[in-house]
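The block that comes next holds chain A.
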Amino acid sequence: MKNAVEFKNISKNFPGVRVLNNVNFAIQEGEVHALLGENGAGKSTLLNILHGLYTDYEGDVYLNGEKVHFKNPYDAIVNGKISKVHQETNVVKDLTVGQNITLGYEPKKGCFVDYKNLNDTVNNILQRLNCRFKAEDSAAFLSAGEMQMVAIAKALFHNSNVISLDEPTASLTTKETDALFKIIRELKANGMTVIYVSHRLEEIFQICDRATILRDGECITTLEIDKTDRDELIRNMVGRNVNAVASRMQESRVQEETVLEVKHLTRNKVFYDINFELKKGEILGFAGLVGSGRTDVMRTIFGADKKSSGHIYMGGKHVHIRNTQDALRHGIGLLPEERKTQGFIRYTTNTDNIALSCLEKFLKMGMVSNDMKLKNCEHFMKELNINPKIPDFQTQNMSGGNQQKVILAKWLSTNANILIFDEPTKGVDVAAKAEIYRLMEDIVASGKSVIVISSELPEIMGISDRIIVMCEGRKTAELLPDEFSEETILNYAMGGKKDAEIQA
Partner candidate 1 sequence: MLKSKLKGMSRELAVLAALILLIIVFSILDPVYLTPGNMVDIIKQGTINGILAIGITFAIISGGIDLSIGCTFAIVIVAVGQLTVVGVPPLVAIVLGGILGAIMGSINGILITKMNLQPFIATLGTMSVYRGLAYVFTGGWPVLGIPDNYRHVFTTKLFGDVPNSILVLFAIAIVTHIVLSKTRFGNYLYAVGGNEEAAKLSGVNVDKTKIIGYSICGACAAFAGMIMLANLGTGEPASGEGYELDAIAAAAVGGTRMAGGKGTILGTMLGALLLAALKIGMIVIGVQSFWQFVVTGIIIVIAAYFETIQDKLSAMIYKKQEKAAAAAEK
Partner candidate 2 sequence: MKKLLALVLAAVMVLSFAACGGNDAAQTPSTDAPASDAAPADDAAPADDAAPAEDEAPADDGEFNPDNEAGIMIEDVRAQFGPVPKPADGTTLGAVAKQFQNEYWRTLKEGYEEAQAKAAEAGVNITIDVQAAQDENDEQGQLAIVNNMINKQYSALMLSPISDGNLVPGVESALEKNIPCVNVNDGLIKNAPNFVGPKAIQNGELAAEWISNKLGGEGEVAVVIGMPKAFAARQRTEGFKSWMAENAPGITVVAEQNADWDRNKAKELADTWIKNFPDLKAIFCNNDGMALGVVEAVEASGKDILVVGVDGIGEAYDSIRAGKLDATIDSFPFYKAQIATECTLRLMAGQELPRVIWTPQALIDSTNVDTPAAEIINWVPTEYAE
């Protein structure tokens, strides 16, 4: 079989660090090839070299047997017929879908954009991808999954032969993921080559033919997926055995005492009549599809959004949480889903990010003491194993897992005894995921309580003491561990229907 892409002796240095070291492997034409490795293993660097983002590297890249060296990403797309679908897809919300897809290469009639031609071409592509939206639609209302489709449509528009997908399912629902896989299979059937980067190993087994594993900038091995298993992949990725599957290492810590009770909580047009209790020492899971209102419920409890009606009781007492300061005062902490845009402050060091929610603890004669902030930061860096252990480091430059730990450290610095984790392992590598699960267990072991929202079913089943399932703004089920199964949760998440749709 022909090689679509071949890397020969690729090395790349950043000042002082060798991020890729003599990488050699080939991707065959028409296969779905997984690129695996922990964060920082060199996957993104390699893709950036392939797609012309980095032009300064050692070694050679071959495309269909020919040596190539792209000047920039556009060069790669237009001349190399090779496209990348980014982890965070870039869609200009003020333009239509069609304008987004053809951006920079609009068909022209004279000096005007030929919109009829443009929309026809794009609609053809969208039809091939089974998209429900049209070229004429505004991009502002696309869901995460639909944006992914726009990015793929853009690759097809440029007649790409090779497509790289970097964490394509990170923000997709199960249903959207299935749709994406269907499309990947179709693309493959049409002879297209797909490079697939993901931290979700189960997906690799569903969709990929072979996988190349990188670790610390070196190519470890390339494996045939149907001749390997999960453990082998993980062993190669981390170089050691890690129990990456979410499961409890400690016994359940659930106590009788109810710390939080939510009654008839409603935010009009978003969610309705939510009732639940949280016990001391409990890890309570919230499952559901993306957009089912789980995040909104938590934001409302936390005072970030206004409720329309309903009541919140803490320790049996009725409390009024009108804003986030109230929530903080009542000991509730939230680790938001979108770390970059909601979790931490840009241009700010770990020390300051960790200290932000409890500055009153670091006052010395009315002034904020940098020494005390620093001590607090150093304490948690050790306690939570935050890397690098540099307090002056800006949080924005850390890896996803470590950013998550910085945010956790911020809440642990306060007196919060209820911590809400919204998709805590999104975009986090395998080793860091395991660490976050352990930390959650430590938190409940210390008598605090945890609410966790997750779209990864194995994760939420593995970690929770109890699971609440939501669908379209309503609570549809409350499950105990002996009722946990992917089928049951999915069933309730999709409104409790039991037709063939679920099985598909």
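On how the list was made: all candidates are chains of the complex that A comes from, given by their letters.
Definition applied: a contact is a pair of C-beta atoms (placed from the backbone, for glycine too) under 8 Å apart; a residue touches a chain by one contact, two chains touch by 3 or more; residues count from 1.
Note that this is a predicted model, so its numbers are computed, not measured.
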item: Complex partner of chain A (touching, any copy) among 1 or 2; value: 1
item: List of chain A residues in touch with candidate 1 within their complex; value: 14-17, 19, 40, 302, 304, 323-325, 327-328, 334, 336, 341-348, 352, 355-357, 359-360, 363, 366-368, 387-390, 392-394, 397-398, 410, 414
